[in-house]
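To start, I am sharing the structure in question, which I have written as structure tokens.
Removed from the display is one protein chain of the complex; every other protein chain stays in position.
And now, chain A:
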Amino acid sequence: MKKRILIFLLIGLLSISIIGCSSKVSTPVSKDVLDMEWSEVESAAKGSVVNFYGWGGDEKVNRWLDTVIAPALKDNYDITLNRVPMNAEDFLNKLLGDKQVGNEKGSIDVLWINGENFYTAKNNELLFGPFLDKLPNAQKYINLDEEDVKYDFGYPVEGYEAPYGKAQLVFIYDRAKIDAPPKNHIELLELAKKYPGKITYPAPPDFTGSAFVRNIIYDVCGYETFQTLEDGALENNVAPGMDYLRELKPYLWRKGETYPATVAQLNNMFADGEVLFGMSYTPYYASGRITDGEFSETTDTFVFDKGNIGNTHFLAIPFNAQNKAGAMVTINYIEGFEAQISKYNPEQWGDLPVLDYNKLSQEEKQVFDSIPLGKGGIPQNILMEHRVPEMPARFIPRIEEIWVQVLSKKGE
């Protein structure tokens, strides 16, 4: 008898909890942030907390956000920045879950995002916007017609994300060990023949390894064709690049039978002197590791004469952000001169600014030019002259598949 009562009680409790959940009323949205004047947005953001979600695997990036941006936001706008380390795939999963159940009270206010993650987010309507042209600093400092700002891996941005910084693939070598860095893929092959087993690259789908393969394809075949290429024509167009990689293979580390799995592994091997060639998608990566004492003082950075791939990373606001005003004020501050310039400094982070040099005032230009780039860094103007756009995002997985097919063949 006792047991039966208990069971009934439990069933009752469960059903109450289920009913309680489904009858939740969504709170009416107050005035839309996008219709507000900027001063209204700023006052709405005052005293709020902004939850900033992004990759947390770099000590410098974390420190820059925690000790430069967070205090500045507190002082200027009374905003508390809460940085949460989370990879893009993880917060996308979270947002997809929110979308599925219609959760309008999200926990994320700002996202650090780009490339195929942006593509996924925008396609699934996970983003709030368009907000980019509402930001005063975006109007003031950024060239909104620039390709790097309008497109994210070939996908139109349309104001749903704001440029945060620019990245570019660079190669790293040690002046004490190699006299002159290779200027193109042919010289790289010669170098590999001269030092067999001392050169390698991370295996795709590692992000940087995949970019290296694309960079080689660009260097062999030229980048222009790929920007407007039909889907079916990809195989034939990448074939010369793949032939080259196959030719390079026997001279690589462990004769190309295996590759480092991540760029982190490659650069640690470079630090340990096991290979002569490192790479990074962060242009001032080498300066940072020289300062940390992990790369030797004679480490230097180079790019190919025909250029290296570059991309832009962005900040976005999720559809269910609870503090959209705070998010916009935060992003606006990061778009500004002060934040961009401190981010450029390799001692802080060493990320390329998204500022348009021509829009800067005379004093601002001077400050910009006076930033010490540290050892082993290439000045921004040279990087920009050697910058080629990313491959359209939809080609990238296919190229990685072709790489596996071509390079894993036995007996070659």
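The criterion applied here is as follows: contacts are C-beta pairs under 8 Å (C-beta built on N, C-alpha and C of every residue); 3 or more make two chains touch, one makes a residue touch a chain; residues count from 1.
In the analysis below, contacts and distances are computed from a predicted model.
Engineer: Name the absent chain by its UniProt protein name; which of "Putative spermidine/putrescine transport system permease protein", "Protein translocase subunit SecD", "Cytochrome c oxidase subunit 3 family protein" or "Peptide ABC transporter" is it?
Structural biologist: "Putative spermidine/putrescine transport system permease protein"
Engineer: Check each of A:Pro156, A:Pro240 or A:Gly273 against the chain that is not shown and name the one that touches it.
Structural biologist: A:Gly273
Engineer: One chain isn't shown here. Among A:Ala264, A:Val367 or A:Met384, which residue touches it?
Structural biologist: Considering all chains, including the one not shown, the answer is A:Ala264.
Engineer: Need a quick check: the contact residues on chain A for the chain that isn't drawn.
Structural biologist: 17, 21-22, 51, 53, 55-59, 62-63, 66-67, 84-87, 90-91, 93-94, 97-98, 100-101, 103, 107-108, 262-265, 267-268, 271-274, 292-294, 296
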